[in-house]
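Removed: one protein chain of the complex. Kept in place: all other protein chains.
Chain nomenclature is as follows: A and B, assigned in order of appearance, with residue numbering initiated at 1 for each chain independently.
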Amino acid sequence: MKLELGYIDIRGIRFGDHNAVEEGILVVNPEPLLKPVLEDPLIKTAHFEIAAPGESIRITPVKDVIEPRVKVEGKGGVFPGMVSKVDTVGSGKTNVLRGMAVVTAGPIVGFQEGIIDMTGVGADYTPFSQLHNLVLVMEPVEGFVQREYEKAARLAGLRTAAAIGELARNLTPDETVVYETPTIAETFSEELKNLPRVGYVMMLQSQGLLHDTYVYGVDAKRTLSTLIGATEVMDGAIVSGNCVSACDKNTTYHHQNNPVIHDLLAVHGQSINFVGVIITNENVYLDDKIRSSDWTAKMAQYLSLDAAIVSQEGFGNPDTDLIMNCTKLEKQGIRTVIITDEYAGQDGRSQSLADADALANAVVTGGNANELIILPRMDRVIGTLGYVDKIAGGHAGSLQPDGSIQAELQVITGATNEMGFNRLSAR
Amino acid sequence: MISGSFRLKTLSGERETLHTGSFQIVTNNPLVADSLSGRYRVCFLKNGSDREVMVKVRDLIHRRHRLLTAPLSGSVKPWETPYRSIMVSSDPCSAVDATSLDLIERAMEVINRSHNYLKTTKPSIDHDFQIVDLSLIESALPSAEAIGRI
Partner (left out) sequence: MSTYRIVHYINQFFGQIGGEEQAHIPAEKRPGPVGPGLAFKQHFGGEAEIVATIICGDSWFNENLDLAKKTVLEMVREEAPDLFIAGPAFNAGRYGVACGTISDAVKTELGIPSLTGMYEENPGADMFRTKVLTVATSNSAAGMRKAVPAMAKLALKLLKGERVGASAEDGYLPDGVRRNFFEKKRGSARAIDMLLKKLSDKPFETEYPMPSFDRVPPMPAIKDITRATIAIVTSGGIVPKGNPDHIESSSASKYGSYNIEGVNDLTSESYETAHGGYDPVYANKDADRVIPVDVLRQYEKEGKIGKLHNWFYTTVGNGTAVASAKKYADEIAEKLISHEVDAVILTST
């Protein structure tokens, strides 16, 4: 598959009386964009706020971060099965509004989490502090059902991102990059056949309310491990329905810009032969775990992989899936590197993972999510701080009288990402 | 539903097989007890801690029941949520299942250390924790039931 991404650099966002991208500035007229959002009977209020890198702004509680993209040429539309109709994406041309994101914020459950600080210490830990963020703040109606409201909020974010992306349809990209993935036959071609065959195993959180991921609109927990094209992922085939575990959940933005896929494609044909992507779920039911990891290993063998990178999402029982995937691959002689993060306690002395195996001898870590951090007061809060005391890693009294927050790193959106999005590590 | 779970009679004698029997849910979550008791066997530990749920499950595993769901389900950290629901086979197997025992012991290690340092729970969000825990265990139901429906 061949996908051309046309990057349009966004250098700022401002409100105006129309919607357009003008010389790198996104102009937003909220009314027509909010109208479809507010048509959802579960959403009581919705409004936009703008946050730029370096501003003294705290966004919380964050649900999802989405990069606006638009399908310019080729089959399908963005977020197939979710926003666009089901059709295979990943080829043709897609325009990307680079340097910005649509961020959805607002309460879903009482312990809703996720902080993006646009400046200060916290900004170092989240990649989203570097983006111009259009924040869609929403509130549910009284007596809402969480499961239904999560869906409403998820769709509102994706649809808004799609609408913003649409503004880039006819723009000339600042940069164009072509991503091309080989067919199986091509992976045995003259120029590739002597390179090590490497696959990417992407684990998707799939455990229930606030823990779900969707592939072409399908709830990942109802899937068997399968193959997906690297460029399909770039085109929004996978979206996040995940609201907990701010630090190590994969937002939709992470899926669209999957760093493992990006970096593997960058060395494909040079030091490695990037054969394909296997997606596999992280279910609650143990037989599902066994089955999914068996299938992962089976498919890796079918692709004749020499090596694989496995990325994780979440903490706790996903550690079991991670270790199963890793050991089953290793036992087939497939050299494996896993990417995870750690919960080693505030003192860093506890065991980092809930599962372990000697075969998992090559680990990349996104850092210890329990490490304490003090986030300074910000001049402006987008969303509400009312939840900070309750979010994961925050604890009673974590919101100090001076507006600073003492909390664990895990409150920060994307801080210990397990796709390896960040430079943070631990020893 | 097939009964006599875990043992399959073959010409060469009985052998262990997959779980095709009925299951029970051990929980301290009143919402799980309310919502699922009618349809499923629920062992409700009223006012029990998450640790007590795990201890109960561990005891069942030692009595040869098999663990059916991951004891650390969800990414709601064990030091945040007070609720836990775990699915275990209703019938005992012929021997203690080593994998089940391993998983529950590891999970208890995480639980044991986590109580030392965080208490985020506030009464106002209690219900939300119950809802998420219910959703986690509900997510296992289609898988648990699918086998019996073949």
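Criterion: contacts are C-beta pairs under 8 Å (C-beta built on N, C-alpha and C of every residue); 3 or more make two chains touch, one makes a residue touch a chain.
Computed from a predicted model, the values in this text were never measured in an experiment.
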| item | value |
| --- | --- |
| Which displayed chains the unshown chain touches | A |
| Of A:T213, A:N368 or A:T413, the one touching the omitted chain in the full complex | A:N368 |
| Contact partner of the left-out chain, one of A:A152, A:M299 or A:A360 | A:A360 |
| Options A:G92, A:P259, A:P376 or A:G403, residue touching the unrepresented chain | A:P259 |
| Missing-chain contacts mapped onto subunit A | 124, 196, 198, 259-260, 262-264, 267, 271-272, 306-307, 309, 335, 337, 339-340, 342, 344, 347-349, 351-353, 356-358, 360-368, 371, 409, 417-427 |
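Keep this in mind: only the chains that are shown with their structure count from here on.
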| item | value |
| --- | --- |
| Whole-Å separation of chain centres (CA-atom averages), subunit A against subunit B | 29 |
| Subunit A-touching residues of subunit B, taken from the complex the two chains share | 18-19, 67-78, 80-81, 87, 99, 103, 106-107, 109-110, 113, 117-120, 122, 124-125, 127-129, 131-132, 135-140, 142-144 |
| Parts of subunit A lying in touch with subunit B, wherever the complex brings them together | 109-111, 146-147, 205-211, 221-222, 242, 244-245, 248-249, 283-289, 314-320, 343, 345-346, 350-351, 354-355, 389-396, 410 |
